[in-house]
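Then we have subunit A:
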Amino acid sequence: MSEIEPTQRTDLAEQRLTTTGETDETTQAAWTEFQFEDDAKLAVEALDVYYGNEQALQSVSLDVPDESVTALIGPSGCGKSTFLRCLNRMNDRIKSARIEGSVALDGQEIYSDGVNLVELRKRVGMVFQEPNPFPKSIEDNISYGPRKHGDLDTGLLARLFGTDDAEEAQALVERALRRAALWEEVKDRLGDNALGLSGGQQQRLCIARCLAVDPDVILMDEPASALDPIATAKIEDLIEELAEDYSVVVVTHNMQQASRISDQTAVFLTGGELVEYGETEQIFENPQSQRVEDYITGKFG
Partner candidate 1 sequence: MSSVTENRLAAADSTTGDLVSLGVIGVATLTFLASWLLLLQWVDETATVAGLSVLKLLGVGLAVIGGGLVVIGVGSRFDYIDTTPSSSAGAPVGVVFGVLWAILGGLAATLLLENAVVLWLPVAVVFGVVGFLASVLPGEDVGSTLPVAAILILLGVVVAIGGVNAGWTWSPDWSSASFPGSELVPILVVFGTLLGAWSAGKAKEGFGAEGRQAGAYYLIGSVVFAMLGVLGLLIGFIVTNGLQTTLTGASLLGGRQTIPFVGLQVAWPEFPFLLNQTGGLYVEIPGVLPALVGTLWLVVGAVSFAVPLGIGAAVFLTEYAERGRFTQVVEVATNGLWSTPSIVFGLFGLAFLVPRISGGNSIVVGQLVLGFMLLPLVLITSREAILAVPDARRDASAALGVTKWQTIRSVVLPAAMPGTITGVILGVGRIAGETAPLLLVFGGSPYPSTTPNVLGGFRFSAQPPFVTNEALLSPASALPYQLYSTITAGVFPKEIFTNTEFGWGTALVLLLVVVGLYAIGVGSRLYFRRKLHNE
Partner candidate 2 sequence: SGGGDDSTDTEDGESGGESTDSGGQQSGLDTTVLTGDGSSTVFPITNTASSYWNSNPEAGDEDYWPAEAAEEYGTDMRLADYFASQYGYEATEQRSVPPFRVSIALSHSGTGVEGVMEGRVDIGDSSASAEAELAGSDPSEETLNNFTDHVVGVDGQPIVVSREIADAGVESITIEELRQIYRQEITNWSEVGGPDREILALGRAEGSGTDTSFRANVFGDPNAPISPDQRFGQNQQLQTAIAQANNAIAYIALAFVEPDGATPPVDLVIDGTTYSYGDNLGAQDYPLSRDLHAYTWTGTSRKEAAFINFILSDFGQEHFVRAENYFALPDDRLQSQREKVAPSNYE
């Protein structure tokens, strides 16, 4: 687990696209003390998101450190997924969504005009709630990203001229599957359709697919909510392992899960505010706000 130390954060506000509206001083006060080092992998600053006229996130600021697991928890509809999707601009795909504020990846603003979405998403990978493998072979699922990015050439033409990257492809597939702890289970049927895998395997496949494009940050939206306990346990182990190399952000509705796997936890509450953010242990054992305590102890939600 990476060391986390509260420090002053750089002011990214200069780079902001739009200024935020008023912020809820009282709730912010509770956690703004807690900040990470300068080199936060992702620095989110005063992020507002609107769907049409509905505000889904209210001036959220938080820093995601590298090589650790950050959990986002909160009741349904509080904006966790929305927040997550802002981090790789998947929200751009929603017509009604409007985003204000700033998100910086390694200090580089991702909401500025010239940002190349393709590059961004290569560096900030995402795993969804429902496992969503392509209806292709396991192999093809993994090599899909690299192939499309031109890192692998396995086209007909290449094969015809014998210049294809079949071996690299194989190596890459194996590496990604091993990393996602799936290799042993599927190595004998790489050519089978990925839809034939169990839910848990599918989800690990999706993680492997994401790893294959070699991202810096991995976003996961309730990656285990559709899975049974055993598969869930495997995914949890995997997440902890991934944190050794990547910055992982996980949304979960399962507080036990959050406490088990994460290094720091952010608690969102209804209305899209970030109420508390800090080291996981502290949040679960000694939450600063009454609302968070109520939520964590199951008074509601």
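Criterion applied: all candidates are chains of the complex that A comes from, given by their letters.
Just so we're on the same page, a residue touches a chain if its C-beta (ideal position, glycine included) is under 8 Å from a C-beta of that chain, and two chains touch if they have at least 3 such contacts; residues count from 1.
Because the structure is predicted, anything quoted here is derived from the model rather than measured.
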| item | value |
| --- | --- |
| Selected neighbour of subunit A [touch, this complex] from 1 or 2 | 1 |
| List of subunit A residues in touch with candidate 1 within their complex | 88, 90, 93, 95, 117-122, 125-126, 128, 130, 132, 134-136, 144-145, 148-149, 193, 195-196, 206, 209-210, 213 |
